[in-house]
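Note that one protein chain is taken out, while the other chains of the complex remain in position.
Showing chain A:
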Amino acid sequence: MSLNSLWEYANPKKFIQTTDRVLPWFAWSAALTLVVGLVWGFFFTPDDYRQGSTVKIIYLHVPSALMAINAWLMMLVTSLIWIVRRHHVSALAARAAAPVGMIMTVIALLTGAIWGQPMWGTWWAWDPRLTSFLILFLFYLGYIALWEAIENDDTAADLTSILCLVGSVFALLSRYAVNFWNQGLHQGASLSLDKEENVADVFWYPLLVAMAGFVLLFIALVLMRTRTEIRARRMRALLARERMGA
């Protein structure tokens, strides 16, 4: 697919036609992989020799944290496309992704706190990764609130795009906080290309499936929500035209 043909999807009509076909596939494969990953992880993996059964929380905590950061990075890319090329679909895709990313951040924060209590003896610590994740959550809230607060769609897209650029610093900090500040309670990456650093295979394979499930669920939700935002925008435009004509 050439880059030129990729821009065709910036046409709202073309986007809705295409997603009509692919959305059911993403939705059903998300459901299937999520069920397989979580059932495998919960029922068919052993306890860890140090963390006991709490290791089963990894199948929720790691994929949700991964998507919390990557959702913001996806919003960054679509916001940049809006700023540079003024394609409405890309701005609406960023808007559509924000609540999904926020839910992923909340899941990561809550499961992290629940996991931290028995392992670290505390629900919360002002550790670099935890703190940058909390700030990322506040950025999600601010981003969603800004879209809701501004009536003009183009102005809202401009201002939220700028906010997204600023928030990207925290999205990246959330990912690399452990490396930047070699302190705090949170461990380093559980997943790495370096085999020595990775979790054991018995946990790794179901975790991979669970992560695929979260990625597919994110894609399915963002496609569905972008379609909704496109329709909502068209409705606002028609109503505005009606008011002007009256």
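One rule holds for everything that comes next: a contact is a pair of C-beta atoms (placed from the backbone, for glycine too) under 8 Å apart; a residue touches a chain by one contact, two chains touch by 3 or more; residues count from 1.
Simple rule for what comes next: contacts and distances are computed from a predicted model.
When the listed names "succinate dehydrogenase", "Heme exporter protein D", "ABC transporter ATP-binding protein" or "Aspartyl/glutamyl-tRNA(Asn/Gln) amidotransferase subunit C" are checked against UniProt, the chain not shown comes out as "Heme exporter protein D". When the full complex is taken into account, the listed residue touching the unshown chain is A:64, out of A:33, A:64, A:78 or A:131. Screening A:115, A:143 or A:170 for touch with the missing chain picks out A:115.
Set against the missing chain, the residues A:93, A:107, A:130 or A:163 yield one that touches it, A:107.
Chain A meets the missing chain through residues 38, 42-43, 47, 52-54, 56-57, 60-61, 64, 99-100, 103, 106-107, 110-111, 114-115, 117-118, 217, 221, 224-225, 227-228, 231-232, 234-235, 238-239, 241-242, 245.
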